[in-house]
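Down below is the structure, laid out as structure tokens.
The complex appears here minus one protein chain, its other protein chains still in place.
Lettered A, B, C, D, E, F, G, H and I in written order, each chain numbered from 1.
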Amino acid sequence: MPDKQLLETFENPYPDREYDILIEQPEFTSLCPKTGHPDFATIVIRYVPGPKCLELKALKIYLQGYRNEGIFYERLVNRILDDLVAVCSPRRMTVEGHFTPRGGISTTVTASHNS
Amino acid sequence: MPDKQLLETFENPYPDREYDILIEQPEFTSLCPKTGHPDFATIVIRYVPGPKCLELKALKIYLQGYRNEGIFYERLVNRILDDLVAVCSPRRMTVEGHFTPRGGISTTVTASHNS
Amino acid sequence: MPDKQLLETFENPYPDREYDILIEQPEFTSLCPKTGHPDFATIVIRYVPGPKCLELKALKIYLQGYRNEGIFYERLVNRILDDLVAVCSPRRMTVEGHFTPRGGISTTVTASHNS
Amino acid sequence: MPDKQLLETFENPYPDREYDILIEQPEFTSLCPKTGHPDFATIVIRYVPGPKCLELKALKIYLQGYRNEGIFYERLVNRILDDLVAVCSPRRMTVEGHFTPRGGISTTVTASHNS
Amino acid sequence: MPDKQLLETFENPYPDREYDILIEQPEFTSLCPKTGHPDFATIVIRYVPGPKCLELKALKIYLQGYRNEGIFYERLVNRILDDLVAVCSPRRMTVEGHFTPRGGISTTVTASHNS
Amino acid sequence: MPDKQLLETFENPYPDREYDILIEQPEFTSLCPKTGHPDFATIVIRYVPGPKCLELKALKIYLQGYRNEGIFYERLVNRILDDLVAVCSPRRMTVEGHFTPRGGISTTVTASHNS
Amino acid sequence: MPDKQLLETFENPYPDREYDILIEQPEFTSLCPKTGHPDFATIVIRYVPGPKCLELKALKIYLQGYRNEGIFYERLVNRILDDLVAVCSPRRMTVEGHFTPRGGISTTVTASHNS
Amino acid sequence: MPDKQLLETFENPYPDREYDILIEQPEFTSLCPKTGHPDFATIVIRYVPGPKCLELKALKIYLQGYRNEGIFYERLVNRILDDLVAVCSPRRMTVEGHFTPRGGISTTVTASHNS
Amino acid sequence: MPDKQLLETFENPYPDREYDILIEQPEFTSLCPKTGHPDFATIVIRYVPGPKCLELKALKIYLQGYRNEGIFYERLVNRILDDLVAVCSPRRMTVEGHFTPRGGISTTVTASHNS
Partner (left out) sequence: MPDKQLLETFENPYPDREYDILIEQPEFTSLCPKTGHPDFATIVIRYVPGPKCLELKALKIYLQGYRNEGIFYERLVNRILDDLVAVCSPRRMTVEGHFTPRGGISTTVTASHNS
């Protein structure tokens, strides 16, 4: 599992204003813990920054860290949320995982944090 | 009719957080109880898990169980909702059935449960 | 004008649950009462059933009954709403008529009933 | 059945140049000769005019003339082609009928004339 | 500038019910008062009728009356709203002008009236 | 397997003209012969009729006959082609099967006949 | 009618290479010569330049010159082609006019020149 | 960095009515302050004007002023908001920057002002 | 690199007919040999089978074998083509790789084999 220490932040340049940041990564892949076959997803992150903003290049590396990990959808989305909240203390944050169909069935998991 | 005992669950890995799961199955088919001709639909399930999450492979098998059953749209959607609620005790759940056109007319039925 | 006695209903199989039914008929046509030329529309019906549900085949026949009638958009949509409410006593119902362009101008009329 | 004498033409303003005219009428309706239920189609006409061009308002009236006629798809498209060719003697003409789904099945019939 | 006396109304056939009418005209054009070049827009009108409904053919003529007038976006949308409100006394009305790009920039102006 | 004797034809009303008929059935389902799980497809048929045209209602029943049959994609599409050619002797015919994704992979099989 | 002397050209910078230029103007309007009501169209010009290229700003002014002219679709498209060919002597040129629906019917006229 | 003195305003023609203006510029480009490579974005501005409206041509020039400036997404969007608010004192304003993907990741930053 | 011995085939059920098979895998990923970062692509395979057809499940496993391999786009597409041709001896085959944008630039590589 990728360590949250891979994540980097920088100081929010407008800390007094409540504004929104939306990040979409359509190139996410991990492994199914049961079958070992790859899962594919789009990860969407929305947040209102607190003292820190997420640095995008480090975020990309962090998300790439799941590439060869077996993990269930529900645990994955909640774990990403916990790691991102831990490093940047946002006012609010939502993480969505939109997973491609398996057996015809597609799944989306959405988790949120309010400080 | 498929038995709800076909359904399986696993323990919610984040039971203290209220988060959302959306499941779409565009490959649903049953029979019209009047004419015996096949009906086709997309079934959409949204829920906030309680103690249990729905296992997707078993859900697929359960939904396949309607393939050769004659059942009206309104009864079908409400019955799926009742069965899913019975096995996983969600905090909230909505089931939608989007049925393809018959005589030019397309129909969507939506039912919800609040614990 | 089609008689509302063309409409048929069946008993709501889940009368204690408040759930939604959406019906779309993109193949509606009537006549312009001024020019006699055909009008084309999509009729959309949304309702929360009360004791009765609308039978779809009879609904199709009822809507076909406007084929050779001259009627203004505003009167048409309100009249369909009145007829449907009279036969099935829904908890709530909305009827929309989406009319194709005439002179470049397209029009939508929407009327609702609350019991 | 509408008489081809409903059709009108005007003189081709550029008779020496081979150029193309494409006409689309998405608001066509006739009746199924078996069931009496309405059929809906988009009619597409492509032609290279000879001495005459088709007048559009008269063409609209001619196509409206099928509104209450029972006629099979294959006969309809070929009959429109024959009528249009008879009145305007085009260098080339194609007529397509794109019919909306019945029993889930949609159909397109295409017929062509070369002078 | 077109006179609002070009507009016509007819009596609302269902004056006791609060219902909605949406009118879209994608073929609107006026002139830029600075450069004299044409502007192009889609005009969208939404209203809940009071005692009167707008007659569509007269509305088309009224909107055509801006064809050779130089007028700024902001003034145009507010002026149409004022004229329409004056002739039909709606319960509520909104007018939107969606203008095509100039210098890469596209603009939408929206104004509303509440009686 | 459905018998080709389920298929019906009618006489081509314009046998001297070479014209095209396109039929699309997006509601096709059969079974995977390995796993027993359902497959879903859109079946597309294009043909130039010879002495006979395919009757659409009987074609629908014939295609429904594969609902509970286990059959591979390649065999299915070629078999439908053989059956349709046998009953209507078309001048030319093409059958396509567009199958929904399995393991992320979607497949289309296309076979043609020339008389 | 706009004079073709409104058109301007500049020297083709690569006269020895046969290459293509495609120009689209979705904001074209003229008048119907029968009713006086406005027509709207997208004008598409494709050409392989000869010694001269069309200057775009002058082309825009030329096309605006039809704004208050009554002219039939067929004459309009052929006239634009003749004017453009006269001023820039292209190796090949095609002009298309895609007109918005009138009475539900939309029309496209296409004319070509080969030197 | 572009000076906000590049911006121009004109008097709001309907200062007593609260109405909305939406401006979209899909052709925005600046530089990444780290790598020097170009960033591309769509800038969307929504506001309810106070005493002044933004003049569009000057706004275009102002936004072009970022073309060769290195600036982070978060600072850019907040800075545009501050400059626009300073010159036109709107009742309310929102600025969105929709940035194209880098390393597969796309980002949107949204900031608002309430007077 | 995945061994072509991972691929499996089955006997073509209609070896005498020349027919087409199209396979799309939108969930392909490999690594950039320069940076080590993941590349994402849709792989499209079209072929006319000879004596053998490609078994889809084994094909999926074979394509998954590139997941942790560093390989350039041009080599990848040509290598897949060579491996597939070697195992199934098709009459004709084309392989396309549609790669997602890097630095704003997206790339497609297409290679074909004729027996």
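Note that in this section contacts are C-beta pairs under 8 Å (C-beta built on N, C-alpha and C of every residue); 3 or more make two chains touch, one makes a residue touch a chain.
Only a predicted model underlies this, so the values are computations on that prediction, with no experimental measurement involved.
> Over the full complex, note down every shown chain the hidden chain is touching.
Displayed chains contacted by the hidden chain, ordered by label: E, G, H, I.
> Based on the whole complex, identify which of G:Leu6, G:Ile21 or G:Ile71 touches the chain you can't see.
The missing chain is touched by G:Ile21.
> Using the document's definition of touch, tell me which of I:Pro15, I:Pro51 or I:Gly103 contacts the absent chain.
Counting the whole complex, the residue in contact with the absent chain is I:Gly103.
> List the residues of chain E that touch the chain left out of this view.
37, 40, 100-101, 103-104
> Go through chain G and note every residue touching the omitted chain.
12-14, 17, 19-27, 49, 53, 56-57, 59-60
> Considering the entire assembly, which residues of chain I contact the chain that has been omitted?
72, 74-75, 77-78, 102-112
We take it that only the chains that are shown with their structure count from here on.
> If you take the mean of the Cα atoms for each chain, which one ends up farthest from chain A?
If we average the C-alpha coordinates per chain, D ends up farthest from chain A.
> Mind checking the centre-to-centre distance between chain B and chain C? Centres are C-alpha means, answer in whole Å.
Whole-Å distance between the two chain centres: 28.
> Among the residues of chain I, which ones contact at least 2 other chains?
Where chain I meets two or more other chains at a single residue, that happens at 26-27, 37, 40, 100.
> Per the touch rule above, enumerate the chain pairs that touch, sorted by label.
Final set of chain pairs in contact is A-B, A-F, A-H, A-I, B-C, B-D, B-F, C-D, C-E, C-G, D-F, D-G, E-G, E-H, F-I, H-I.
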